[in-house]
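For this depiction, one protein chain was excluded, whereas all remaining protein chains were kept in their positions.
And then subunit A:
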Amino acid sequence: MSALRRFLRTPEAVAGAILLAALIAMALSASLLFPGDPQAIAGPALLPSFQDWSLPLGTDRLGRDVLAELFHGARTSLAVGIAAAAAALVVGAVVGTLAGFAGGLVDEVLMRITDAFQTVPSFLLALAFVSVVGPSLGIVVIAIALGTWTGPARVARAEVLSIRERDYVAGARVIGMHPLAIAFREVLPNALPPVLAMSSVIVAAAILTEAALSFLGLGDPNRVTWGGMIAEGRAVLRTAPFLSIVPGIALVLTVLGVYLAGEGLVETTAVRRGLS
């Protein structure tokens, strides 16, 4: 539990954790506080913020409750961000570990595939994938993961290359451990810290990519997303700027929170690594 104490001693980490906790609270309470369809009309169109306390943040062009949309949008952002980052990290770590540990032809093939994915800009890849397969939440997650797993794969491979020469890996071979068990039980966990260090950046990037896809109208049409809200507000940017500003601020705070909390987590694991 000393890791938790160290985490709490870093002010940026605490700020990040609070932002992240607020976001998670928003996402979890969305259907409790705003049980109806957030895309249903709730009042007059383009009601400014802080005018009517039943609609604190006002309404958009179609008279939808902005606060309800914001809460439901937190859900999408968080779900997509975390799911895409988790998929990218898992695939990246596994591919990188296999490539680094097996070496030879396996390494060569896996790394050339990684190269191929890396040469295509990840946003373009996501855009193309969603345009072809069609927008739904799962597809958006896969599309984002498709462009981001290469980073973790490279970092994991580099780390594994140095770890596999260590004595304890030789020790695991001497006691007769299966190579796959060595790769995933002995090597991978020790290669993870620098890979996980990327997770905050990846989650933040995934949330932004999701917002960008929604902004371009390639998000899941049945869900409220912050990117979609910004796109919606763009048409009335001069008369009702809050429609773009409110989800924009939410997006900034979310990315900042994820980033700060991730950095704090890296700091604490870095200290643990220094010990070992």
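The rule is short, and it goes like this: a contact is a pair of C-beta atoms (placed from the backbone, for glycine too) under 8 Å apart; a residue touches a chain by one contact, two chains touch by 3 or more; residues count from 1.
Following the convention adopted for this analysis, contacts and distances are computed from a predicted model.
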item	value
Complex member absent from the view - protein name from UniProt, among "AAA family ATPase", "Acyl dehydratase", "Glutathione import ATP-binding protein GsiA" or "Fe-S cluster assembly protein SufD"	"Glutathione import ATP-binding protein GsiA"
Full-complex contact with the absent chain, from A:G138, A:P189 or A:P241	A:P189
Residue in contact with the excluded chain [from A:V106, A:A170 or A:I249]	A:A170
Touch list for subunit A against the chain that is not drawn	166-168, 170-178, 186, 189-190, 275-276
